[in-house]
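All protein chains but one are shown in place.
Take a look at chain A:
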């Protein structure tokens, strides 16, 4: 089993400044899955409870000279503590800067190399696996070892891959939330009022979030959002109804679905804004199985979707809701 690659400047920046801070909010520990073409960070894919998150990068988005080999179709997966990974990359970056990197210096000699190794840690007789970060300068090298779990067995990798495949299912209707900040702001304040959130998404392009307790009903409706997938015109007689009535009628007609999710999970998934996505799409999976949120990233300087980076979350549904 071998893995070696050089993190590019772009890759370092993507991870250190955007993705690792966001993924750290999804959970301290996650699976890191390397394949021939992709590097994937996976949260909660194998245990059913929390928010599932999948951050997938084509190898070129992060690395140069990517070399991987294993007896399992050149796939390697293990669990890693994201705060340790963040720390290693952050300090490598500052060391690199200190060593005068990036000022017209030959970047060939000052690069961040990542390698999978087995080492004997101090006070131990057993060699343990690490993901090692090496910054080589003219005069010195700095090596940081991030401890990782024992790499997953063939069977476990298979399980991980099939969970990943299942998680790629797209809901039939997705609505685009143009301003994640506004939604986050709103949810941050709603948090104080209740623990359960009802979310309705309609083919008309309406996203309706609501808390309902015995003492209060509090909701926000965002209308006329961009729809990807199945779309339908809102019936004229429904246009001027209250948000609650419109949603109820839409669900009855089969034009909308409502699911209930935990407020904590929803607020957590919104932390993905730290990855600085350009927009977000919400959808409810078939049969109300989960709430899916897909974050899109544009190629810098354009409005074209950057297909080499993807991030999406799936929130467990607490109560099937009406559908």
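General observations
Convention: a contact is a pair of C-beta atoms (placed from the backbone, for glycine too) under 8 Å apart; a residue touches a chain by one contact, two chains touch by 3 or more; residues count from 1.
As a convention for this text, contacts and distances are computed from a predicted model.
When the listed names "Ribosomal RNA-processing protein 40", "Protein YIPF", "Synaptobrevin homolog YKT6" or "Cell cycle checkpoint protein RAD1" are checked against UniProt, the chain not shown comes out as "Cell cycle checkpoint protein RAD1".
The residue from A:134, A:221 or A:306 that touches the chain not shown here is A:221.
For the options A:65, A:94 or A:182, the residue in contact with the chain missing from this view is A:182.
Residues 182, 185-186, 189-190, 192-193, 214-224, 242-244 are the ones on chain A that touch the missing chain.
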